[in-house]
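Note that this complex is displayed minus one protein chain, with the remaining chains in position.
Note that the chains are named A, B and C in the order they appear, and that numbering of residues resets to 1 at the start of each chain.
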Amino acid sequence: MSILFDSNSKVIVQGITGKQGSFHTKLMMEYGTNVVGGVRPGKGGEWFEGTVPIFDTVKKAREVTGANVNMVIVPPAAAVDAIYESVDAGIELIIVLTEHIPVHDMMKAYQYVKASNSRLIGPNCPGLLVPDVGKVGFMPGSIATPGNVGVVSKSGTLTYEVVYALTEAGLGQTTCIGIGGDPVIGTTFVDVLEMFENDPDTEKVVLIGEIGGRAEIDAAEYIKKHMTKPVAAFIAGQSAPPGKRMGHAGAIVSGGEGTAEEKIKALQNAGVRVARNPEEIPDLLK
Amino acid sequence: MSILFDSNSKVIVQGITGKQGSFHTKLMMEYGTNVVGGVRPGKGGEWFEGTVPIFDTVKKAREVTGANVNMVIVPPAAAVDAIYESVDAGIELIIVLTEHIPVHDMMKAYQYVKASNSRLIGPNCPGLLVPDVGKVGFMPGSIATPGNVGVVSKSGTLTYEVVYALTEAGLGQTTCIGIGGDPVIGTTFVDVLEMFENDPDTEKVVLIGEIGGRAEIDAAEYIKKHMTKPVAAFIAGQSAPPGKRMGHAGAIVSGGEGTAEEKIKALQNAGVRVARNPEEIPDLLK
Amino acid sequence: MNLHEYQSKFRFGEFGIPIPRGKVATTPKEAYEIAKELGGFVVIKSQVLVGGRGKAGGVKLAKSAEEARDLAAEILSKTIKGLPVRKVLVDPGVRFNQEIYLGITNDRAVGKPVMMASSEGGVEIEEIARTKPEAIVKEYIDPCFGLHAYQVNNIASGINLPYDHWKQFTQIAMALWQCYLASDAELAEINPLVITDEGQLLAIDGKMIIDDSALPRHPDLAEMRDIEDEPEAETRAREAGISYVKLDGQIGCMVNGAGLAMTTMDMTKLYGGDDIGPANFLDIGGGASPEKVAAALRIILSDPNVKSILINIFGGITRCDDVARGLLVAYEEVKPDVPMVIRLQGTNAKEGRQIIDEANIPNLVSASTLTEAAQKAVEAAKGAM
Partner (left out) sequence: MNLHEYQSKFRFGEFGIPIPRGKVATTPKEAYEIAKELGGFVVIKSQVLVGGRGKAGGVKLAKSAEEARDLAAEILSKTIKGLPVRKVLVDPGVRFNQEIYLGITNDRAVGKPVMMASSEGGVEIEEIARTKPEAIVKEYIDPCFGLHAYQVNNIASGINLPYDHWKQFTQIAMALWQCYLASDAELAEINPLVITDEGQLLAIDGKMIIDDSALPRHPDLAEMRDIEDEPEAETRAREAGISYVKLDGQIGCMVNGAGLAMTTMDMTKLYGGDDIGPANFLDIGGGASPEKVAAALRIILSDPNVKSILINIFGGITRCDDVARGLLVAYEEVKPDVPMVIRLQGTNAKEGRQIIDEANIPNLVSASTLTEAAQKAVEAAKGAM
């Protein structure tokens, strides 16, 4: 079994007609994801790849297709509106890939999502992948294989790196999730760890963090208090200087807070095996 | 027993040093209400009437006194802030007497209160009174007497009129509540009817409505579906022309909606005895 | 507070909503000049604060500046539902192929603004609600988050607006929301919003109602109040801090509290039957100083239809003996010559009644119940007719 996404999940793609949107939707469909519709105002009634109906609004798409997952891949100026639209249309799982959403907008939207029944993953995330079942987002399908490891990460390609290493080492995955590198995100490490802890098929967990914020500290506290399953971790940015933003909007050590060192210490203190090198992770799980 | 307020209720008064605030606080104290504090920024540390401590903020007042009721009697420009302050300080019951709060401000505050654990009564209401126990607001203590009738009303003096008539007829009250005449109010007829229905000591209920909105229609639906206790009602404004505001911000028939006629019909249809004249009400309850 | 069509539309225009380039005229000559400037093909629209202007002959099309002048003269001499026409709006004529309704109002029960639209515009929204409710599309607006762009898409989609117009429709809907918000409006309505033959959206009629409670923070809007277009007594009442609405009956009412004031009106109607009823709503508010009672008396008496006066005070915080004394002072000042019934109840009612009785004023009697008071006031009015 997997978390958040399974073979019953029905996905719509908001921004399906864009360059990135159409490219990734095709890859998702090739991987076997059940893409039931797309959303693009003004293109309602048209078809994507001849098989996927396009709708003007999420509301209509949901009414007609019964979709419960919306993948949002629209420009930053439109992305927050898409979150409100998804919540108000009753979408259960909203996955926002879009980067560069202003954080003030995101703080408002975050409060809105929190008060609703929807779950948000992202923004600025690579999405999720359940091996051999489906994927929503950017993760390449070829690197993953089914198994009993749950992977949760703030990052994109670094996640691929780790998932690939796991697969190469014969360690398959239940679900791989990128929660995103922005300062304010809908789903945190703690949320996902809790789901992995409760998922009977997940036996081991990999956490990939980075500098900035205190999500990894919160994760360590959660692991210490509540987790029975073994966790291995890697924290990126050990060599990053303070006060400088490392690519991700959230990856910055400020006021002495959010260093890799303190995160590693907290995780180790919670019994987590922390890799010095992401290629070590499979060994730490064995 | 009573609803919303009883002998354990501890009241603070926000705006206690104002002309109206101090006048009514004194009357409340004379009636036996447990007024434990007042709030007025800059007067923290002083005393009202030598016995009631004044605080700079609701937070402090609550921390020190354990107050669970805040009566707000401040100018309209400050009233909405007082609502947020009360909610954030964890006040259970907020009673706002202030009139002329802009409705846009009130819509926002209403959403905030709705998502919280606090209850708001008003704004633009006379408050509540539990005979021989206490009163919060404007209602004159002399007109009420303990008994088994619950009274809920949109109005001020009209409520006194009805309560007085009940008392004169030997029909005492459990609780008398004025929910206010503004378009957007924190507690509706339905909320109060539900409480009266669940209050073992309330055996009969009086509802006093007026033109404008559809709160009385909702009340009729609730009564029809859920109420076992007898209800008598009066609707003010039967002779009011459409499109004209009758004193209360909410008392206006617009677009053919909110007439006394339709409200009376709905209530009668729900088995409510509707008086043509408020002085008839005691007879309808006998 | 209701705004005139021209005030509403000009304000819409300030927020970027496309409106016709019309102007207001108070004389036929001005209407002629405006029409000439606009090319002759114009519509002359009476500016009075009532509905149904069209049916009352208050809106006419002109094909030339000369015709505009003549029609303006005709309309400016009209009285519509009791209100004399003092201004006309001269708008350029527009050819269009669809009429849309677009409005925002406060939904009291939900505590949120709601945007409503219909492809069946040009008639009142209540009319559409009655005849074709499925043609109305609604989106509730969270007052903390504002109108979302997607909601406008839902509306455009819901009223089957061709996609070509979505972009402009979104601009207009967003501007209407901003205008509603910035004006503390209770209603902001474009009806109709037309699609012109040139394919542009244009707000050819508009209406706004401003929340009276918010006027203190909008001095610019407060100034728009057209006191010429309301009964003079209402203007004076507002200045005196009294809530007053003129009605058509014969019994002047003076009451403390809005609910009780409506009830008192209702009682005069209940006992007055088809012929007799309330001359006004009047709430003197809390307290009852001689000055306020005197002002209220004068306002009531300014209505020539008033045949008797019913004063109904429920003394709560206000003490009835104070009211009685105040009334006697006011009486001396105003010297009303119509019969008056005063009913005092609540705090110190007995003392109050005694003061009135001892004053021994021939045209002032007291009553102890509201029923008795209403019956006496009706009898008195009948006697004076």
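Quick note on the criterion: a contact is a pair of C-beta atoms (placed from the backbone, for glycine too) under 8 Å apart; a residue touches a chain by one contact, two chains touch by 3 or more.
Remember, predicted model here, so these are calculated numbers, not experimental data.
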Among A:Lys43, A:Arg214 or A:Arg273, the residue in touch with the chain that has been omitted: A:Arg214
Full-complex contact with the absent chain, from A:Met29, A:Ala67, A:Ile121 or A:Met139: A:Met139
Residue among A:Gly15, A:Gly134, A:Gly250 or A:Pro282 touching the omitted chain: A:Gly250
On chain C, residues whose C-beta touches the chain left out of the figure: 144-145
Residues from chain B at the interface with the omitted partner, ascending: 41-42, 44, 56-60, 78, 81-82, 84-85, 88, 108, 112
Absent-chain interface as seen on chain A, which is shown: 23-24, 27, 76-77, 99-104, 106-108, 110-112, 114, 138-140, 142-143, 153-161, 164, 181, 183-184, 188, 208, 210-211, 213-215, 218, 234, 236-241, 244-251, 255-257, 260, 276-279
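By our rule, only the chains that are shown with their structure count from here on.
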Chain contact topology (line, ring, star, complete or other): line
Centroid spacing, where centroids are CA-atom means, of chain B and chain C in whole angstrom: 28
Approximate Å spacing (C-alpha centroids) for the pair chain A, chain B: 49
Per-residue multi-chain contacts in chain C, two or more chains: 142
Per-residue overlap in chain B, given as positions that touch at least 2 other chains: none
